[in-house]
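What follows is an incomplete set of chains from the complex, kept in their original frame.
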């Protein structure tokens, strides 16, 4: 999984029928200091995440291991909202504490 | 999935028989500002996308989760045409609004 | 899939028995202008491609979706020989027209 911040949303009405009803989030990976890094990814939301939140997303076939995404052409899923992450015993991020 | 713009098409008459009948699109990933980034990928079109459109494409085994691409040696599929994408509440792209 | 040019061949007599009989091609990805980019990959040839030709190759589990490569420890396969690729309506490459 990668740490990421939810940056925005994507709307796509014309799509594979099996992808109907999903909420697409634009997420940008974070490095271990909490800084955004690399290219933004579009992930299906499986946990009710909102813009600005720090989340974990899984990619590849793992992204089809939720009830919602099973057998769908989905290669990225937000599967957790991060409360805290620490590096070397030091808290880098705490939800609501920014 | 990644945001991408359809840049062009690829014709290949000599290919794995199971790949017959597919339309191959050359798509280039977009970053969260809508700028093209990284290397272009060739994806099977599952939604009738045209050159110039902004789409979502899925890679890896997810690309075989459409009726058309099941069990084919296909590792990338365009599975949605993007109407709108927003970052931080600001609209970055709207189909037809460019 | 990625566009690539076949650069050369690899011979490996000592290998997993299930990989016997395959022709290994060294292919280098091409960007949308037809320029070589990134690191060369070794792919099994499923279409009779030759050195110098422009091809498509698939990676990951897609590379095991040909009759020849099913259930083999193969993660890249050349599954098409490119005739033409176009970007924005302009022909970038035509087989035999270089």
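Some notes on this structure:
So that you can tell them apart, the chains are marked A, B and C in the order they are listed, and the count of residues begins at 1 in each.
As a convention for this text, a residue touches a chain if its C-beta (ideal position, glycine included) is under 8 Å from a C-beta of that chain, and two chains touch if they have at least 3 such contacts.
Bear in mind the structure is a predicted one, so any value in this text is a computation, not a measurement.
Counting all copies of the one sequence in the full complex of this file gives 5, of which 3 are shown in place.
One rule holds for everything that comes next: only the chains that are shown with their structure count from here on.
Viewed as a contact network, the protein chains form an open path, each link joining two chains that touch.
Shared residue numbers account for under half of those found at the interface formed by chain A and chain B, and the copies are therefore classed as meeting with different residues.
In the CA-based superposition of chain B onto chain C, the rotation angle is 70 degrees, rounded to steps of 5.
Averaging Cα coordinates per chain places chain A and chain C 32 Å apart. Here the CA centre of chain A is 20 Å from the CA centre of chain B.
Across the assembly, chain A contributes residues 61 that each touch 2 or more other chains.
Within the complex, the chain A residues that touch chain B are 7-16, 18-19, 24, 26, 28, 39-43, 51-52, 59-61, 63-64, 71-76. Looking at the complex, you find that chain B touches chain A at residues 1-3, 29, 31-32, 37-38, 46-48, 56, 58-63, 65-66, 77, 79-89, 92.
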